[in-house]
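For this view, one protein chain was removed and the others were kept in their places.
Presenting chain A:
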Amino acid sequence: MTIITSFAGVLAQISEGATHFAVDNSDKGVENMAASLFIILIFLSCLFLGTGAASDGGAAMPSEALSQDPHFTGCLSRDLQTFRCWWNAGSFQNLTDPGALRVFFATSRSSEWRECPEYSASVPNECYFNKSHTDIWTKYCIQLRSQAQNITYSDLCFDVENIVYPDPPIQFNWTFLSVSRSGLHFDIMVHWEPPPSAEVKSGWMTLVYEVQYRETNTSRWITLEQEKGTQQSIYSLHTGTEYEVRVRCKMRLFENFGDFSETILVYIQPIPTKESQFPVTRVLIFGAVGVGILLLLIIFSQQQKLMVILLPPVPAPKIKGIDPELLKKGKLEELSSILSSHYMYQPEPYQEDDWVEFIEVDTGEPCEKQGADSDTQRLLGSGPGLLGFKDDDSGRASCYDPDFPDPEIPELPLPKQGLGPAHLATASSTSPSPTAVNPVHPLIQTQLGTQTWVNMDFYAQVSDVTPSGGVVLSPGQQGGAPQEVEEEKKKEKEGEEDKEGEEREKEEERDKSKKKEVEKFQLVVVDPEGGAYTSERDARQISAEFKPGQGYTPAPPQAPAPGVPMGGYQSPYLLIEGPPCPPLPPVSDYTVVQDVDAQHSLLLNPTPPEPQIPQPPTPAKPLPAMPVGYLSPDLLGNITP
């Protein structure tokens, strides 16, 4: 201010002198001189005022409320070749004059402190380090000192490569890449050039770039990955939306990004699609769904048929004309009728008649006669005790035949005896179909009966078995002995299956046979695997081969315990002497078992004229009158000798 006033005073004096000079000389020249002098004065004053104002402005910089020391605000380099540093006087107003604060620096190379090589003329509080004063890969330390260098306000140390903030890339622009088929999305490629200040071509600086974009008027920028090259593609932008894109760069493997470039705007009109796309996909979807539903409907409606087609049922084994249900339920009568109607067993019906015939013809045994039909029926019918009689099919009878007389003939050697029962046992045990037994009886019996032995008994007692396998029969009474023998044979043969009742039955039969004086017959089974019947020829053979005189020896008197189940034919042969129907002149050794009750007692044919007196038989004694209709187990014990 004092300078200005003094200067103003000087100017006034000059102007006075000038006017005086002008008055002395001509009037025009003096006027010109005065005007130019006046202009010069004004210019100079403005200049001084300007500097004063500048210094005033410097001092008038907004100062922080808090008192703050002068400090460095930052240092940065743009090109890794030069750098600048700025400082702030802080709240110290008096230090704002130029030269009030001084900057000194030192490097690791030259460790003495040197003052800032160049204080920027244009920018205040800036120290500029030019190329010659910039060493890369050296540590710089700068200090802010007072003018007198007695106070160090702040200091800063750095490496130049760590303060590099590159300039923003230039020539930033975008090009259209492609648009999607739906016309909703498009891709662009943005490209730029590295900042000219950065020496990239020579390899001095390696820059990486980062592109950011966003929809206009949104707040969040989307950052893409750093790129070493000078272009970047942006995918999947929406048509009809305006986008802003910008880019910045930094030195590779250093942290400081430079400023962003100016943002460019990207916009593409939405393209109306020529072809409507979605009906195709929708039609396909609907079609697939419809087809699926149709298939499901078909499957569910035609489930049975499909199951049959896909998984055909396996045919179960069945016999023609026979319902497996019958077998399950055990209605053997029906089954027997069915089987009887089977072609295999065709001869049976008429033979049944013959059987009946025979029963009728056979007058020797009233008891037999009476119960003929019922006998046959009961024989044929099912009964728990008679199950054992029901042998299997015809083939077995022949197997059995050699074994028939084994248990009845005690004179046979034991192994054979043992063999016999075993054979019978096995044979009988393996016989599955009970109904096959029935035809066996009538077949053999009728065959024998019809052909040759019209006058003979229906039963014959087996007295011996020849080694050749022939059965030696002892002829029973004229009436029914052979038949009885047959029947007994069959019964005994099949009796293995049913333990107690069968045993008793057999024993009874044997008892009966023992009673009688029987003729011996020889039954030769010629065709073991043939039918269960012997042919006419065979029967004749049998009769021819019969050797008279072969009596049968009674079994050793062994009393089997009643009720004891006997596995084989170990039971001794029981001689039952005495006819079951005593007054009959030919008293048959056998009687027909009518039925077996639940207690496994044999129900015999009642003989009306005979008193039913249970009397234990004795060997070679006539059997006392027995209760024909009923034989209890203990009675059976009595019977045995």
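Heads up, the rule we're going with is that a contact is a pair of C-beta atoms (placed from the backbone, for glycine too) under 8 Å apart; a residue touches a chain by one contact, two chains touch by 3 or more; residues count from 1.
Following the convention adopted for this analysis, contacts and distances are computed from a predicted model.
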item	value
UniProt protein name of the chain not shown, from "Rhotekin a", "Nucleoporin NDC1", "Prolactin" or "Multifunctional methyltransferase subunit TRM112-like protein"	"Prolactin"
Residue among A:36, A:73 or A:138 touching the omitted chain	A:138
Of A:122, A:202 or A:269, the one touching the omitted chain in the full complex	A:202
Among A:123, A:157 or A:319, residue touching the chain not depicted	A:157
Interface with the undisplayed chain - residues on chain A	80-81, 106-109, 111, 131, 134-139, 141, 157, 159, 161, 199, 201-204, 206, 252-253
